[in-house]
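Yeah, one chain of the complex is gone here, protein chain that is, but the others are all in their spots.
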Amino acid sequence: MIIILKAQASDADLAALVEEIRRRGYQSHISRGVERTIVGCVGAPEEDKDLLVDHFASFPQVENVVRVLKPYKIVNREFHPEPSCVRIGNVPVGGPGLAVMAGPCSVEDRDQILEVARAVKAAGATILRGGAFKPSTSPYSFQGLGEDGLKLLAEAREATGLPIITEVMDTRDVEQVARYADCLQVGTRNMTNFSLLKELGDLRTPVMLKRGMSSTVEEWLQAAEYIAARGNYQIILCERGIRTFEPQTRNTFDVSAIPTCKELSHLPVVADPSHATGRRSLVPAVAKAAVAAGADGLMIEVHACPERALKDGPQALTPAAFAAFMADLRPLAAACGKALAG
Amino acid sequence: MIIILKAQASDADLAALVEEIRRRGYQSHISRGVERTIVGCVGAPEEDKDLLVDHFASFPQVENVVRVLKPYKIVNREFHPEPSCVRIGNVPVGGPGLAVMAGPCSVEDRDQILEVARAVKAAGATILRGGAFKPSTSPYSFQGLGEDGLKLLAEAREATGLPIITEVMDTRDVEQVARYADCLQVGTRNMTNFSLLKELGDLRTPVMLKRGMSSTVEEWLQAAEYIAARGNYQIILCERGIRTFEPQTRNTFDVSAIPTCKELSHLPVVADPSHATGRRSLVPAVAKAAVAAGADGLMIEVHACPERALKDGPQALTPAAFAAFMADLRPLAAACGKALAG
Amino acid sequence: MIIILKAQASDADLAALVEEIRRRGYQSHISRGVERTIVGCVGAPEEDKDLLVDHFASFPQVENVVRVLKPYKIVNREFHPEPSCVRIGNVPVGGPGLAVMAGPCSVEDRDQILEVARAVKAAGATILRGGAFKPSTSPYSFQGLGEDGLKLLAEAREATGLPIITEVMDTRDVEQVARYADCLQVGTRNMTNFSLLKELGDLRTPVMLKRGMSSTVEEWLQAAEYIAARGNYQIILCERGIRTFEPQTRNTFDVSAIPTCKELSHLPVVADPSHATGRRSLVPAVAKAAVAAGADGLMIEVHACPERALKDGPQALTPAAFAAFMADLRPLAAACGKALAG
Partner (left out) sequence: MIIILKAQASDADLAALVEEIRRRGYQSHISRGVERTIVGCVGAPEEDKDLLVDHFASFPQVENVVRVLKPYKIVNREFHPEPSCVRIGNVPVGGPGLAVMAGPCSVEDRDQILEVARAVKAAGATILRGGAFKPSTSPYSFQGLGEDGLKLLAEAREATGLPIITEVMDTRDVEQVARYADCLQVGTRNMTNFSLLKELGDLRTPVMLKRGMSSTVEEWLQAAEYIAARGNYQIILCERGIRTFEPQTRNTFDVSAIPTCKELSHLPVVADPSHATGRRSLVPAVAKAAVAAGADGLMIEVHACPERALKDGPQALTPAAFAAFMADLRPLAAACGKALAG
């Protein structure tokens, strides 16, 4: 931690700061420049650092406090240089293959989910997605089928052999969702629902953590650290776009976040071009971009009849469009050294 | 709802759309321009509109769908022209006076909270704030005292007569927090935790809903509608800054949101300059700006010893600085037609 | 244009609006819904529409005015469905091949530019980039060599056969830069320098228009329209990242803007991953993502000795790293149906 003093800080201010560092049991290094004095604070344990940054920043003659180390450890690549691989059912995410999660935004009824599950499997998807608990901006919109939806997902897994991933929104539902799902998804609106993250940290089921739409990469990795800190290391990151001023897309897909996360963390990274763009015509191009940037997988919405979908129809591909996309993706994935199933 | 067709849409495309509107039981109005045909859809109930927008946007020859009415009703000023007043304990928020909520970010121990409570009361604050459950970006940071913190808040209320406001983060804690608090606060990180909003909608205790740091005003009002839709109309909005590219402040305080919310909704609006700026030197200026813009109240962090605070020290005012600010605020509030207590 | 009246608008308000539309010589279509009345205005020429939107929005009983058509014509794909191809020297941008523009941020001296030019040519680049006039955030930073830099670029063109692209910042320099360059570049900081755009519109030399870092895609296309409206149709768009809250990268590369521009416009689109990310370790991944998303070309900074560069060293690739990247890009480009030179 580096503490930069204001120009007008006196020798007494400096001495008080150094004494405070000593009193807490850490070491200080003083560096006097022409216009500023800088104090390094060495030896504080990780769990105290957030507090210390605030603490020193509250001293009246301190201009700025700079953290030297990253505020996450277990998910930090520095301490775990090999990339992690997480298994959803029997499907590895993070290895040499490309995981493709596909399915409808919401589970609506048995026919719908079975039809889509079969269609995406035939096209090469390896994991089935589908929402039973849906976060809706409006209280008057469809909120999902709840446990009935989970049962239908499990039935679709039986029918196709595809493992399933589905969202959980409430701490009280975690146990129930974990009984059905092969992977629990934290949606963008709950990335900073820390109670939920802790609850998921107590499981040993994989968790896919979507980036908060206004979260920095560092905050996202800290959210992953919340889960890991409780002992659940089966974590997959999912880039799904951030909020910007551009109205052409629902969110702005931050493709640079994929190689950035790979540098900073060992966790696998998946991309969701459907929610990022909100427009089906853009999904194939953005999905391919994600793969070219190094994504370990894709999550894509597919609906047999998008204009009848109860949620997010404009971004869903038809089964035929999804199959065409997968055919198109195959040579690109190969050129990126990633194998597609099927 | 207005549906704009693409230039290349045929008469058959138009007919299919009109038939679909008819089939659903609504009326259509066709308007043919030189370069585009536009179809108005009239008669759909509010609860179907989100779905309908997506539904029509999913038709292949549709370029754009425009909602005509706002996606919230109970909190909409159009249907409730008089401003609402919400009582926290015996303190009105939304009336002719200016409500001032002050206190520490976190409750740390008995002496701390009692000392601050007495100090802020003496300076003119009318409501005591303090966190017992704290959302922290890092899992290694202080997470609050939990129920012990709630008990200390209640003790401070006994000692000073100030009603208390405190944050709730988990659906499972709602009942407990409601037993102690006069007003429950939803933090910025939980504005889209819809399970929590529903749970609070089932209470009749006042709720202060902070704006999500990446939420539009419209989404914020929809979150308020979640609470109202379950029957709890005791809702206060709190502007606390949005996320932008500017690093000088922790968030960018959106002062225009205050008069905007007043136009769109009848709910009272409070401002939190402490979290918005993250820097105590900016708090007084931003607080005064909020009052000048029409805020019904302020929420300000005060800590007897900011450099010892367990959380957010750099933004807390000392009791002396808070008292000086309140003295400074008095003539300004008067010039804005708002009375300050004391 | 669609005009939505407020709920409280009277029949007299409606009549006044319709009369105003008639007085201006256009047609109106009235559509009365249950809660709102909507008026379509048909027949206004493009050049009057901006004014009309403002005009009608200024009426007291108007709630909102929605434009139906896009505010650009010449660059609009609707009126020119075939993609355009622009030639920089003899190198097509927008055809079946992938154009690769490479070189240093700034021209520094003869040896530097010649060495880099030869290196990038050997690795497969087809166009040489290099700045003679440099926009610097600080007035105390290097501002470029001016005409001497242009002469050195011309010398490098002689030596390698690569056509050159370089930035112009001042209306007074346009003529001079156009005497040397095969393509003039408008930087992100000048995308809304409308005087400069008009001046470039009077040339017939190609112009590469970088996206303003806070410009929407629509504003970017309107800036292109400024150039086209004066008769210069040789325009290339260049996505270079937009400003967001994420600090890991200098800007956030908006990969979705590539397919979006392809849908909305017929102009070729190039990507600049160097300025978007500001970090050389991310350049290859983002460059590949851009190609996978459909970019017609890349602009990449290469410097023989990045740590000696007078500007933007942290984002420049060494010649060796650039050559490795090009080798890596070749199969990806092929999988995307794009040929690389060499």
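Letters are used for the chains, namely A, B and C, taken in the order the chains are written, and counting of residues starts over at 1 for each.
Here, a contact is a pair of C-beta atoms (placed from the backbone, for glycine too) under 8 Å apart; a residue touches a chain by one contact, two chains touch by 3 or more.
Bear in mind that the values here come from a model prediction, so they are computed numbers and not experimental data.
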Which is it among C:Gln8, C:Ser58 or C:Asn90 that touches the chain not included here? C:Ser58
Touch as defined at the start, partner being the missing chain; which of B:Arg240, B:His266, B:Lys288 or B:Lys311 qualifies? B:Lys288
Considering the complete complex, of C:Ala271, C:Val291, C:Ala309 or C:Met326, the missing chain is touched by C:Ala309
Option touching the unshown chain, where B:Asn76, B:Ser106, B:Ser214 or B:Asn232 are the choices: B:Ser214
Absent-chain interface as seen on chain B, which is shown: 214, 216-218, 242, 244-249, 252-260, 263, 276-277, 281-282, 285-286, 288-294, 331-332, 334-336
Where the missing chain touches chain C, by residue: 46-47, 49-51, 54-55, 57-59, 71-72, 135-143, 169-172, 189-190, 192-195, 197-198, 212-214, 219, 222, 225-226, 229, 243, 306-314, 316
In the complete complex, the non-displayed chain touches which residues of chain A? 2, 4, 7, 29, 31-36, 38, 40, 42-43, 66, 68-69, 78, 243-245, 247
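Note that only the chains that are shown with their structure count from here on.
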If you check the contacts of chain A and chain B, which chains show up for both? C
Hey, which chain is the most central one here, using CA centres? A
Whole-Å gap separating chain A and chain B, where each centre is the average of the chain's CA atoms: 26
Rounded to the nearest whole Å, what is the centre-to-centre distance of chain A and chain C, using the mean of the C-alpha atoms as each centre? 31
Could you list the positions in chain C whose residues touch two or more of the other chains? 244-245, 247
